[in-house]
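Of the protein chains in this complex, one is absent; all others appear in place.
This part shows chain A:
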Amino acid sequence: MEVLQNDKILKVAIDAEIYPEVVLLKCLYWYSNTFEVDVRKSSTSQYEISLKAIRHPDKVDWAIILLKLKQDLIDFKLRQHITDETKTIRELIIAKAFIYYDQQEGPVSEITDPVGFNPQSVKV
């Protein structure tokens, strides 16, 4: 991971083999509250991402941001791995759950939105 940084911007070159586009986008989505995020493909095997602070650029501690970014990339890669590996089983669970329509006799609350009522006297 190559890093280029000045006071205003953090640029990171990312190996596209390790972090595919879907992982990058899901991860960087959560940076879009405080940073202007840019992702471009710099070569066939590399993405370049840049983060520019939307507000108070002078207060950004880039070392912390970089550490968090590295951690988040790994987290989102893990998430993607789980999502990909379990996609079929997830679809199967949902399909099986709804395929036979059979109304369930769940515990029905006495009132639709039981919030606010005495928990010791209203069944929720």
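One rule holds in what follows: a residue touches a chain if its C-beta (ideal position, glycine included) is under 8 Å from a C-beta of that chain, and two chains touch if they have at least 3 such contacts; residues count from 1.
Just so it is clear, contacts and distances are computed from a predicted model.
For the chain that is left out, the UniProt protein name among "Iron-sulfur cluster-binding protein", "His-Xaa-Ser system radical SAM maturase HxsB", "ABC transporter permease" or "NADH-quinone oxidoreductase subunit NuoE" is "His-Xaa-Ser system radical SAM maturase HxsB". Only one of A:Y19, A:Y47, A:W62 or A:F76 touches the absent chain when the whole complex is considered: A:F76.
Chain A residues in contact with the hidden partner, per the touch definition given at the top, are 26, 29-33, 55, 74-76, 78-79, 81-83, 85-86, 89-90, 92-94, 96-98, 103-104, 106-122, 124.
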